[in-house]
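The structure appears below as structure tokens.
Removed: one protein chain of the complex. Kept in place: all other protein chains.
Letters A, B and C name the chains as they come in the text, with residue numbers starting at 1 for each one.
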Amino acid sequence: MNKIKSIDDLRKMKKDLEFGMNIREKSNSPESLVQIRVAMATCGIASGAREVMNAMIEKIEKDKIPAVVTQGGCMGYCYAEPTVEVKVPGKDPVVFGYVSPKVAVEILEKYVLNGELIEGIIPTNYQSINQ
Amino acid sequence: MASYKMHLLVCGGTGCRASESAKIVEELSVEIKRVGLENDAQVLTTGCFGFCEKGPIVKVVPDNTFYTQVKPGDCKEIIEEHILKGRKVKRLLYEDPTTKEHIEDSKHMQFYQKQIRIALRNCGFIDPENIDEYIARDGYSALAKVLGEYTPQQTIDIIKKSGLRGRGGGGFPTGLKWEIASKNKADQKYVVCNADEGDPGAFMDRSILEGDPHSIIEAMAICGYSIGATKGIIYIRAEYPLAISRLKVAGRQCRAYGLLGKDIMGTGFDFELELRYGAGAFVCGEETALIRSMEGFRGEPTVKPPFPAEKGYMGKPTNVNNVETFANVPAIILKGADWFSSIGTEKSKGTKVFALAGKINNVGLIEVPMGITLREVIYEIGGGIKGGKKFKAVQTGGPSGGCLTEKHLDVPIDYDNLIAAGSMMGSGGMIVMDEDDCMVAVAKFYLEFTVEESCGKCAPCRVGNKRLHENLEKICNGRGTTEDVEYLKNLGKVIKDTALCGLGQTSPNPVLSTIEHFYDEYLAHVTERRCPAGQCKALKLYTIIADKCTGCTACVRACPVAAITGEKRQPHVIDAEKCIRCGACFDKCKFSAIHVQ
Amino acid sequence: MGAFKIQECHLKSIAEICTYYKNDPGDLIKILYSVQKELGFLPEDVQREVARILKISVARVYGVVSFYSFFTMTPKGKYPISVCMGTACYVRGAEKIVDELKEQLKIKVGGVTEDGKFSLDCLRCVGACGLAPVMLIGEKVYGRLEPSLIKDILDSYE
Partner (left out) sequence: MEKIQVTIDNKVVEVAKGTTIYKAAKDNGIDIPTLCYLNLDHLKIENRPGGCRVCVVEVEGRRNLAPSCSTECSDGMVIRTHNVRVLNARKTVLELILSDHPKECLICSSSGNCDLQKLSQKLGIREIHAVENAEMSTYRKDFSPALRRDMDKCIMCRRCETICNDIQTVGALSAVNRGFMSVVAPAFEQDLVDSPCTFCGQCVAVCPTGALTPFDDTSKIIRALADPQKTVIVQTAPAVRAALGEEFGLQPGTLVTGKMVAALRQLGFDKVFDTDFAADLTIMEEGTELLNRLTKFLSGDKSVKLPLLTSCCPAWVNFFEEFYQDMLDVPSTARSPQQMFGSIAKNYFAELLKIKREDLVVVSIMPCLAKKFECQREEFATDGNPDVDFSISTRELASLIKSANIDFNSLEDEDFDRPLGESTGAGVIFGVTGGVIEAAVRTAYELYTGEKLTKIDFTELRGLEGIRMATVNFNGTQINIGIAHQLGNARKLLDGIRSGMYHFHAIEIMACPGGCIGGAGQPLHHGDSNIIKARFDAIYREDASKTIRKSHENPYIIKLYEEYLGKPMSEKAHHLLHTHYFKKDKN
């Protein structure tokens, strides 16, 4: 371990370290974040849900998007797997189907950051995060 | 650090460790590896989550899944179902005692909803043995801020302005205490952390030390800078091996990072830390006794003045604060005095940690804003009385405190209101009692403790508490008179008025407050020879209801003193003279034929 | 168990512990703590030796030993049992647990069984109030106890 030789050292160190705590910090106040739930049931995993989730998490971390990704069970849209539910604070949740890693990034860039709707939304009138 | 997508936080507090939480950590790690998710999910041991009733706890973030009473055997299912497939293991989720619903997310548990976690901010959140996690959560930033931006006096002013008061019992303003110590000139001063927690039923200090040891070290260094001390000593109960070991680990990490020692962070400030062990004497929670003990003597309190701030450890100015008080300090420095003083009541700022225990559904450690009512604590956070029984009283302040009743349920809890109600904050034990608890016996229990723990130095405490206890025993044994109750009152007042230290001055509180609030119950004992709660053995009368007795003789066989006689298949009788009121017959009877009065 | 005779090896470890604490009487409690950890208890001769090394009176050492409940002058059982007597445990029936243990072991609180296997003590809150009532056997915590469970727990120590 290296000595912390100055107050700036500590600040720098904190910057480097806070990254690892991110998901815990985010879990502390999920209601103020964009909550993204990736369906991770067997069918989802089989259709590549894990890759989708990884892609989203990487993007969120890279661009410091105020969003938190959790995994969920089967949402009942097995025909459209992988599915991703996105809840932007103050808005109704939206479910996207047939999400590939590429689409996942697009969801973040367009829908989450800019509020643009993109293709692939599954119409729902029930079941949302934390209901 | 690797980029994990999920963290599994396993409680490593004393309570949960007693239920094999270490084994759970191991199993979870094995299972994660087995399903190949070791790069996605990380298992961590944290400090206490506070929800000890249902331990061991495993919390999964970021989705805040809160698994309770997890056994090592459950780990496989958690990993395979939840971590791999995203399906929460429903049977392990917390079940709301009223709605019987499984709650998926800790954010929705009533237990946590009214809590504000300042002192416990890192407990159950970070790995206490990893300084990096502490630093990542702004750890040592408060120290850096103080060293870099404030003079000692400015630091003291912030603490003064925040309104923080000592959390160990008396509620003395912390900033003022620091200021007094800072003004006494000496070649050496000391900062002491009082971690000799001893109230039976209070364990917040231990939880903080186990769950967030660095916050205490940081706060002590801040205090050291403020008052001009370069040495810190943590006086900790030897019976807290886990807390001791976590503190030792934390100390080593700090030294390696240069956060303890010479020239901390290049600011020229030196601070060293040492541990001293308390060896089992409650009175050592009193600061002058604590100092005697640290010096290697019997832990007897000394007369004040001189106060420790003038002449403390080794005759040098010494500032003593308790663990919870210190735990608030870094947060106050970082977020400001105004933030802190915006929480709480007019004269009691911030939050208080309570150890909620007794006849309540959610036993555990809670941190709530000052000014919350007992009703909110007991019925919302605590989930109500166990077994649907009737609430009777809540004891706060441990052996120094008193009992609060139904009529106090809506009183906002703060230092002054508790004192006005005949109790005190104490270190924050909160023991809930129901209709089955005899208040005379409760007073006796506390006095037994005080008699055991009295140091013996001053006469009122040494002899007086003994006499209080003897009187209570007499009343519980059905031999008391109304004069005895009056004697208890006078003696209690005199002990409060004359005892040497805080222990003695508050020791009669459990008696006086129960006499005040439950006078009828005392009267029932002394005039009717009856214990309304049915707890006092000597006042119980066991009889057999002839109509219900089938003459099965199960009670005859259970009775250790052969007090029950009767023909087989005929109603039996209990000889009250011989009966020792052990209750064995009551437990054995399948026909509810034993009547207890 | 015969009277304790202090051995060469004991003297050595006492001396080492004292040296570690620089023979400072201010560290008396830590020294006694370490010595007790090493020997299990603090018999007379051990206290005399500590006093001799630290150049303080035996009376002072004994005054300290007899003040703190953590120190003991009698050896504990092979499996020391401590029942928590914190309030949470008390209201949830710790007394019954003690009674049961006394009954099972046929010893009083503070006693050691004849075969030296178990000793029984009460202690202040261990802080596992969620598991009340609680007892410790050695360092192992047993929670949510009921008198009926005691026998099996004791039987598991062979």
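By our rule, a residue touches a chain if its C-beta (ideal position, glycine included) is under 8 Å from a C-beta of that chain, and two chains touch if they have at least 3 such contacts.
If you're wondering where the values come from, they're calculated on a predicted model, not measured in any experiment.
Note on the chain not shown: across the whole complex it touches B, C.
Remark: the omitted chain is touched by one listed residue; of B:Pro241, B:Gly315, B:Gly456 or B:Pro560 this is B:Gly456. The chain omitted from view is touched by exactly one of C:Tyr33, C:Phe67 or C:Tyr90, namely C:Phe67. Which of B:Ile413, B:Leu500 or B:Ile594 touches the hidden chain is settled by the complete complex: it is B:Leu500.
Remark: the omitted chain is touched by one listed residue; of B:Arg298, B:His525 or B:His572 this is B:Arg298.
The set of chain B residues touching the chain not shown comprises 281, 298, 300, 302-303, 305, 451-460, 462-464, 466-467, 470-471, 474, 484, 487, 490-491, 494, 496-500, 505.
Counting over the whole complex, chain C has residues 44, 47-48, 51-52, 56-63, 66-67, 69 touching the chain that is not drawn.
Everything that follows uses one rule, which is that only the chains that are shown with their structure count from here on.
The distance from the centre of chain A to the centre of chain C, each centre being the mean of the chain's C-alpha atoms, comes to 54 Å.
Distance from the chain B centre to the chain C centre is 23 Å, each centre being the mean of its Cα atoms.
The centroid of the Cα atoms in chain A and the matching centroid in chain B are 39 Å apart. Multi-chain contact residues of chain A (touching two or more other chains): none found.
Interface residues of chain B facing chain C in the complex, by the touch rule stated above, are 14-15, 17-19, 51-55, 197-203, 206-207, 238-241, 276-277, 279-282, 293-299, 314, 355, 357-359, 363-364, 395, 398, 429, 431, 433, 437, 442, 445-446, 449, 455. Contact residues of chain C toward chain B in the complex are 24-30, 32-33, 60, 63-64, 67-71, 85-88, 90-92, 123-132, 134, 139-143.
Residues of chain A that touch chain B in their complex: 1-7, 9-11, 13-14, 17-21, 23-28, 30-31, 38-42, 44-45, 53-54, 57-58, 61, 68-74, 130.
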